[in-house]
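Before I ask anything, let me first share the structure, which is written out below as structure tokens.
With one protein chain withheld, the remaining protein chains of the complex are depicted in position.
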Amino acid sequence: MPTDGFDLEHGVRQEALERAVARVGHGWHGIAALVELAAASAWPAERAAHEAAPDDPGAAPGDPALSRRSFLQLAGSGAAAVGLAACSSRPSREILPYASQPPELTPGVPLHYATALVEDGFATGVLVASHEGRPTKVEGNPDHPASLGATRAIEQAAVLQLFDPERARLITERGAPAPWAAIEAVLDAARAARGDGLHLVLEPTTSPIAIELIRRVRAALPAAGVTFWSPFSPRASLAGNRLAFGRPLQTQLELRAADVIVALDADLVAEHPMALAYARQISDRRRVVDGGSAMSRLYAIEAGYTATGVIADHRFSVRGSQIERVAGELLAAVLGRLGLAGPPPALTARLASVAPAAERAPWIVAIAAELTGAPGRSVVVAGERQPLVVHAIAAAINAALGNLGRTVGYTEPVAFEAGQPSHDLAGVVRAIDRGAVTRLLVLGGNPVYTAPQGVALAGAIGRVADSVYLGLYDHETARACRYAVPGLHELEQWGAARAYDGTLTPIQPLIEPLFGGRSVADVLHRLLDDPPADARDRLAAAWSRLVPDAPLEAALGLGAVPGTAAPHVAVELAWGALAPVISAAGARSPAPLELAIRPHPFVHDGRYTNNPWLLELPEPITKLTWDCAAQLSPATAARLGVADGDLLALTVAGPGAAGGDTVVAAALAPTATIELPAIIVPGHADDAITVHAGFGRDGGEHTARGIGASAFRLWRSALEFHPAITAVARGDRRPLAITQAELSDEDRPLALTGTLAGLAGPAVRDALAHHRGAQPSLYARRPHAPGAQWAMSIDLTTCTGCSACVMACAAENNTPVVGARQVRNGREMHWLRIDRYYRGPADAPVLAVQPMACQHCELAPCEYVCPVEATTHSPDGLNEMTYNRCIGTRFCSNNCPYKVRRFNWFDFKDHRGLRIAARNPDVTVRDRGVMEKCTYCVQRIRRAEIDARVADRPLAGSDVRTACQQVCPTQAIAFGSLTEVDSPVVEHRRRPHSYAVLHDQGTAPRTQYLARIRNPNGALP
Amino acid sequence: MPEPIGPRDRGGTAERTDGARPDVLPDVLPDVLIGRPDDAALSAQLLATTTRPFTRGWKLGFAICGALTLLLFALVTLTVLRGIGVWGNNMPVAWGFGIINFVWWIGIGHAGTFISAILLLLEQRWRTSINRFTEGMTLFAVMQAGLFPLLHLGRPWFAYWLFPYPSVMDTWPQVRSALPWDAAAVTTYFLVSVMFWYLGLIPDLAALRDHAPTRPRRIAYGIFALGWRGSVEQWRHHKVAYLLLAGLATPLVVSVHSIVSFDFASTGLPGWHSTIFPPFFVAGAILSGFAMVLTLIIPARRVFRLDNVITLRHFDAAAKLLLVMSWIATYAYAIELFMAWYSDDPYEGYQQLVNRPGGWYAWGYWLMIFCNCVVTQLLWSRRLRRNLKLLFVIGLLVNLGMWLERFEIIVVSLSRDFLPSAWHLFVPTWVDLGILTGTLGFFGLLFLGFLRLVPFVPVAELKQLRAELAHEEAA
Partner (left out) sequence: MTALAPPAMMAEFASGPALLGGIRALRDGGVSRFEAFTPYEVAGLDELLGTRRSRLGWIVLAAGLVGGGAAYLLQWWINVIDYPLDIGGRPDHSAPAFIPITFEMMVLFAAAAALISALALGGLPRLWHPVFEVEGFERATIDRFWLAVGAGDSALDRPRHTAVLEAAGALRVVWSRAAAVERGGAAPGAAP
């Protein structure tokens, strides 16, 4: 079991595997070790990469010559030398001549560099903290429109992927080391043939620099084919907009202007490429100060439970295939109320006949009333996992309501040729089968793994003479190709990308390539036979050519080029073209059981599956770690006779007539089956199963390998959704590593909820008042020491449970990964967890999420039971752990009513090689046998104090931002000093719905919550 | 060379004629010291336990206990090397078998002190036959118990931080915690028990010295006898000191398990946070202790043929005490349920009224009720109180029941406390079970050694009792 790698009970085996993987780029290829050692000495290019290899016995750690050379190479940032130091398995022995210390570098003080992390072509601007050239922590870039200072969990974990010892390290041919010359030969031959027989497969790109390169390739090698592929890049929305407006357009939302939001299977706040910005926009309209606050209303109509459903005021669970019917009914109801002249009479007549299904008639009518009541201040959004017609209908409703230009706008696709035939992966297979491809360059991505079942890429690649893969890992695609070339991590390369809204974002490296990989640009330049040049010079040149009026330095300093967002285009709804499609909407009768495939919130399409941080991060709804499961409703589970963990065999028929793009029928398996454990999700639509993609990897990545099964194997074609499947209980089961097994809160006053209307009245306010204020005590309270008194407040109304804070906490505080077995035994080490409780009926429950970490009680129960003064109270109100004093009685945890303490049952900390380079040097790495817990990021508090002292100014509460607070997309977390009457945290405490969890226990917690306030439609039950 | 001693002595004959009519005065313990053997006979009978040849049974016993002891040491090594994670403990069940076994073994010890100290002060003279036996049990049980507070630590090598000493970091124990109280109480309890036991043992060691068959034994016993001569002076101080120690041990034994109960009662955890714990724990301790006494003494009595010294009266009395303590425990269980309902505390209510009787571990709860409350009701019958086979079985069941009681208190309470999000079950690993079994073996090994090395019935005290009885009977 791969997860055992992080299970200390299997530490030895893990060690061995690690070393094997580290010594040879291809751990699975035993003999390759010897060959590769010889090879390493043979080819200088490889040798450099080799010396950088962390766990390689041959690499002398701290080879000064190497360090100095690289140091001078990147003297500008001074990053490289220590970057290499970080690669040494014993960084402490790395000795650096700081004689040539760059001026901006002060040992011990991290520098922050603005760059961007790219997914499906779209950039998220980030600031990366670099300790002496070692990137350790990613923060959001407040100046970047797709970040606004926040990130998702995925960005938080990027540093661990950068320092992943399982990254590809050597150019290989069929697993054996190969020289770069071999690749060059392929490229030269392709160029010589003017691209004849050449086909490139790239990830969708938004970078003007890359686009220019691709255009040059097209020009120089006219016969070459180019295909862009990423399984979850926006596809349906573009096609749907083409339906509605005649050409593929990208939908842009302005949710701050929306009073009423209707999400049709659209996870706006977690899954959308612009999720961070949209989450902020939505929550800015939902910050409750008191009962009088204005609050937008959010309707979520979805099959599986999503983060958007969590914060919605009303959530209706409808299986995915029926949402187009719902959309049609909604359109009918809206047009019916508006009596619009726009649509052709045939359509209006058709729609007039559409009557909502009885069970949902009430809320369809209510929603329509709300929408028509807020023309221009409402928006209907369709999700990417919905067919074109739903997007078209959403566009129609928005147009009918006059929302266009107000809450909804349209831009040309930001990604190059998005919505064009070049984004159809099947085209590659067709070309190969035509025999038109003799040289295949797959630059990035993992199409062999992510291809729909209808696109038999793996076999096709085998029929290509010279196939080259460039990428980070030795994964499925790398193995399918003849040659594999180590790629560059985003934190290792220069480049540019655009955010979803089109804002141009420069990308700069934080560290010299660890394994001497090559970027996509390097390969394309070599293909064009451009003279060798430094990547930064190339970027600078191209930048000044393409973006003349925004100097690169300024852009790099800011991390974005303001004003480069794509302009909105004027659109005219093509009712004529729309009418027949809409009329046909929902005609298809639902299958007895259907499947929905969604990107996993953390490993996305599998590109992050080798990242242990993300694997151990509990999935927000199911709290599942280290695994992938079939989510289904209690009723469906009962029908199939399964409980949590029971294995289901999911089978889908081969692609039939249905489906958007054409497929290669010949290459098709008639059916495909995967086995997954069932997991019951109350509120999931009945007769539907949701499966997250990204698992079932079988490449060379030791960590990712063998976890779960791949949903892509049930994915028939790119534009077909919700296929009919059969599910059969296999009879055996697999214990799931779930961090919260309990679904109910046992009616305990933990995550308090209320309605906006209720908050206006006295009853709810009085009820809430019972959960705060002073508690009687036999002892006189200790007076507060002078100076700051730290406290936190968390707004449950805007918390989406996205878990970015959990990941940020782990990244900031060096909390170890423990592996599936330990998680199953309740030994996960996250200092911050997100509790989730279901309330109400099992078929339509309300989900409450609640971040839970150390509450820093003023009368802390943990402290007085510690026999050795290992946990005590600081003068500024922190509940402190003195790790060196802890002897591990665990009495403190027993007496902690919140159970937020974590214990090092084994020596959990990672000793092995490269990953330790991602650690935060400001935080102690805990030893075996000691207790640990949230510290309010005390290292940040102390640094702020020092900075204030150095600057000779008083310390302000706003000087300190905890990791969880900083990363939160909705700014649900406030942190500051109780001594500052105007600080946000004090202001939160004044609100009527501020309360303390387990207030009756008299612990006087410093962390308090704002009750979750919903704004339900009075017209609905 | 010691002369052969036995009933043929002149002094003896005279005494035996007195003791030949035990039934004349039924009020003076007719069923203690059956047959009224004289000093010589008693000494011969009781001192002989140290010189019996090792039969195959003995060797087998030592072998089994020795093997289990080795298992214990092996698993202790494993735990210290790999970390406490080899046990089943988790979050939230941070305390598991370790503390259960600790409380269980400590409790077992209590009966010994109860019998030798409290019954002495109450002038229950029948206790004389069994007090040293139970004192030995106390010592060895406390030794087992003492293992666990060390073992269950995440970093056992720092256990000494629980004791105050001037450290360079100027740090001290945190005495608001119940754990330093524990350390003080258990240490004191062990030391005082050793002193009490040794003081009572000195005259018999002297007797062994004077009649040791071999010179090495003579020297060994002689050293431990400290040169005891039985002079008037020595007897005088000995008597006072013994009574004082008994007077000190009596509040001590009550305090120790009260303090152990503070480990739980002083916290806020539902199922722990209860003022009834101290008396409840003390009663439970004595209950389990007497159960263990029965488990041990019934076989020992048979092996050493001590029917005349350890008589049915002893078992009758022990059984009555068992019944009383069982009722106190039953009362405590009932009060816990009542208070949970009456307090209207949702967390306590869930713990006591839902989780324990109806939760995942309900089987353990009901088995505990059966062992500690139901089975013991058989002891209302005088006939059953004197049925040794039955007593032996009841003893075993109560031992099991009392272990389960600690399991209910510790594991079940921890597994479901305030926040359902943190709830998690506990499943012991093979290491947990191995260590528990190992301590049983270690306890057995020490006890067998004790039986072979010193007279486990206090000879001098018994002879004195015999003389007093003779005197009373003569009167």
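Every chain is named by a letter (A and B) in the order it is written, and numbering of its residues begins at 1.
Going forward, contacts are C-beta pairs under 8 Å (C-beta built on N, C-alpha and C of every residue); 3 or more make two chains touch, one makes a residue touch a chain.
On a predicted model such as this, the values are computed, not experimentally measured, just so you know.
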Contacting the left-out chain in the complete assembly, out of B:123, B:233 or B:344: B:233
Among B:60, B:223 or B:427, the residue in touch with the chain that has been omitted: B:223
Touching the absent chain when the full complex is considered, from B:198, B:331 or B:366: B:198
Absent chain, residues of chain B that touch it: 2-3, 5, 9-12, 14-15, 38-40, 43, 164, 170-176, 180-181, 184-185, 187-188, 191-192, 195-196, 198-199, 203, 206-207, 209-211, 222-223, 226-241, 244-245, 248-249, 251-252, 255, 259, 262, 460-461, 463-464, 467-468, 471
Positions on chain A where the hidden chain makes contact: 779-782, 857-864, 866, 869, 872-875, 1004
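By our rule, only the chains that are shown with their structure count from here on.
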Chain B - residues contacting chain A, complex: 82-86, 88-95, 152-156, 158-159, 161-162, 169, 171-174, 176-180, 183, 263, 266-269, 272, 346-347, 350, 414, 417-424
Interface residues, chain A side, partner chain B - complex: 8-9, 740-742, 744-748, 750, 822, 825-827, 833, 835-837, 850, 852, 861, 864-869, 885-891, 893-895, 897-899, 901-907, 928-931, 998, 1001
